[in-house]
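One structure, as structure tokens, below. Some questions next.
Missing here: one protein chain of the complex. Every other protein chain is in place.
Read from first to last, the chains carry the letters A and B; within each, the first residue is number 1.
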Amino acid sequence: MTSLSRDDVAKLAGLARIEMSDEELVSLSNEFTVILDAVARVQEVAGADVVATSHPLPLRNVFRPDVVIPSLSPAEALSGAPAQEEQRFRVPQILGEE
Amino acid sequence: MSLTYEEVVAKYEPVLGLEVHVELNTNSKMFCGCSTIFGAEPNTQTCPVCLALPGALPTVNERAIESTIKIGLALNCSIAPFSRFARKNYFYPDMPKNFQISQYDEPICVNGYVDVEIETDEGPKVFRIEVERVHMEEDTGKSLHVGGATGRIHGAEYSLLDYNRAGIPLVEIVTKIVPGTGKYAPEVAKAYVAELRDILRSLGVSDVKMEQGSLRCDANVSLRLIGSDVLGTRSETKNVNSLRSVERAIRGEMIRHAERLNSGERVKQETRHFQEDTGLTRSGRSKEQAEDYRYFPEPDLVPVAPDAAWIEQLRAALPERPSIHRKRLQEQWAVPDKEMSAMINADVLDVVEATVALGADPAKARSWWLGEISRIANERDVAIKDLSISATDVAEIVALVNAGELTDKLARQVVEGVIAGEGRPSAIIAARGIKVVNDDSALMAAIERACAGQPETAQKVRDGHLPAAGALIGMVMKDTKGQADAAKVRALLLAHLGQSEG
Partner (left out) sequence: MIRNSASEMASKLASGEVTSVALTQAHLDQISAVDKDVHAFLHVDTEGALSQAAAVDAKRKSGEKLSRLAGVPLALKDVMTQKGIPTTCGSKILEGWRPPYDSTVVTNLKKNGIVILGKTNMDEFAMGSSTENSAYGPTHNPWDLTRIPGGSGGGSAAALAAFEAPLAIGTDTGGSIRQPAAVTGTVGVKPTYGGVSRYGLVAFSSSLDQAGPCARTVLDAALLHEAIAGYDPKDSTSINAPVPAVVVAAKAGNVKGMKIGVVKELNGDGYQKGVRTRFEESLELLAAAGAEIVEVSAPNFEYALAAYYLIAPSECSSNLARFDAMRYGLRVGDNDGASAESVMNLTREVGFGREVKRRIILGTYALSSGYYDAYYGSAQKVRTLITQDFNKAFEKADVLVSPTCPTTAFKIGEKTNDPLAMYLNDIATIPVNMAGIGGMSLPSGVAGEDGLPVGFQIMSPVMKDDRMYSVGASLEAALLSKWGAPLLSTIPALAGSK
């Protein structure tokens, strides 16, 4: 039986960038015990000899020519922005440099 | 405890790993049709795809694939018969989808190498840098940090995002670990990046401008005790934006690591940032807790499976390796090392070659580009490439001088005219009236040469001693292999020297 502890769920919520209350973490951890048991069934038939299908169609090499097409206007691009300044998206301070 | 570089390399062996990111010079972005022109107004080159608007889907730029295959071939890689894009998941505001479309376990090119030659104590030596993979990905947007005291991200009150660069095709070239370079590690790394830059330029796939960020290098360095085969902990230095910085950053990191190791401290596995001003690196994000990128095959794109015919066609069209090409040119032109380096440093090798290809004598072509034209570029503080004079112009001027229709002095005026935008050489000659209008220009050139060859004799003639002219006329006749009319030569010569008969 697979299970996820409250702390496991908290770590996943961090990776997924979702704030969660303690109560939510606990209840999700309980649900996952049930859900993971159900989905882990896939391992019963997924032998080493079976190839993985990541896509339903056997398509290959779908490319587009290197041609410029008109962009959105800056007004359109920024139309949904919660905040903007100097034709740029204004966002809260970014911590942790890259 | 401060160590000298000599002390470091006496005790430790550096192991390098180099990751070079290259922005391709395609017209449109990797996964959408937005323009890639550098320096446009913010957010003018964005669309639903590169802004990651809900519902938008990526489509692959064919030329980006082609360029990547060319790079792989030029770096002696195998081209994978089947490769795929994958999503690299992590949140960062300058990356609109919060995942980067990259390649993970199925890159398009693998297992190549680049040989670089550097000068060692024992003479020139070739080091082979093995390339692990060449893969495709996309660039991020740019953030501008507002309100902080230093302008660095820490302390900024907010950030402004411009996504023009988001989605520009990037190729990442990753080496295997490079051991065995010893004290030459910094120079080998520099030579490798320089060689890559030249190769990429010769392929025409990138602008390779380190200062504009179209070629960026991350240098991984670790040290181990000489004789040990256990790898040390590595640091990854980013922001290395010039060839000289590659060398300095690695040298600096080697010393920093050695100092920590000697004093019994651990080297932290972390990202460090190179600072051009001090030549030192400063600590960035710690990588002790590796980010879990949750790679999986990009379901919005289909696999890339280039057929063998396409690959062979691209292979056949590869240009000569720049280092080999340079050696060949140097031999053909019989240029001394010093002059060759001068041309490379002045970045005129290509244009000199083009001028020679149009019929100019190599020495003449070289002397125009390195001499007069370089001088004007320096004077104006612009790159030679940005002057409005082409190989065709210079070849034409050289031909006119050879034909005696221009003297060197007149030719310089023509060059100035071309650069001033007055038109092609022939047009300038006509417009400025520079052209020696009689049919005797060849003769005049010979007369000038004769006078230059015997200045004292010429002076005598100028002073009115006409019999001295005989010696000069003899020289001109010899120069023109006796085909000139002696009387005409005499008349022209005397006129040239300000005298006349009787």
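A few remarks follow.
By definition in this document, contacts are C-beta pairs under 8 Å (C-beta built on N, C-alpha and C of every residue); 3 or more make two chains touch, one makes a residue touch a chain.
The model shown is predicted, which means the values in this text are computed figures rather than measured ones.
In the full assembly, the chain not pictured is in contact with A, B, by the touch criterion defined above.
The residue touching the chain not shown here, chosen from B:Leu24, B:Leu223, B:Ile250 or B:Val302, is B:Val302. Of the listed residues B:Tyr12, B:Phe99, B:Tyr184 or B:Phe274, the one in contact with the hidden chain in the full complex is B:Phe99. When the full complex is taken into account, the listed residue touching the unshown chain is B:Asp292, out of B:Glu41, B:Glu265, B:Asp292 or B:Asp307. Touching the omitted chain from subunit A are residues 4, 8-9, 12-13, 15-20, 24, 28, 31-32, 34-35, 38-47, 50-57, 59, 62, 64, 72, 76-77, 79-83, 89, 91-96. Residue positions on subunit B in contact with the hidden chain: 48, 51-60, 87, 89, 91, 93, 96-99, 157, 159, 161, 292, 294-296, 299-302, in rising order.
One rule holds in what follows: only the chains that are shown with their structure count from here on.
Measuring from the averaged C-alpha position of subunit A to that of subunit B gives a distance of 40 Å. In the complex of the two chains, the subunit B residues touching subunit A come out as 26-28, 33-35, 41-48, 51, 53, 59-65, 84, 91-94, 143-148, 152-154, 156-163, 271, 273, 284-285, 292, 294, 296-297, 299, 301-306. On the subunit A side of its complex with subunit B, the touching residues are 15, 17, 54-55, 57, 59-74, 77-78, 80, 85-98.
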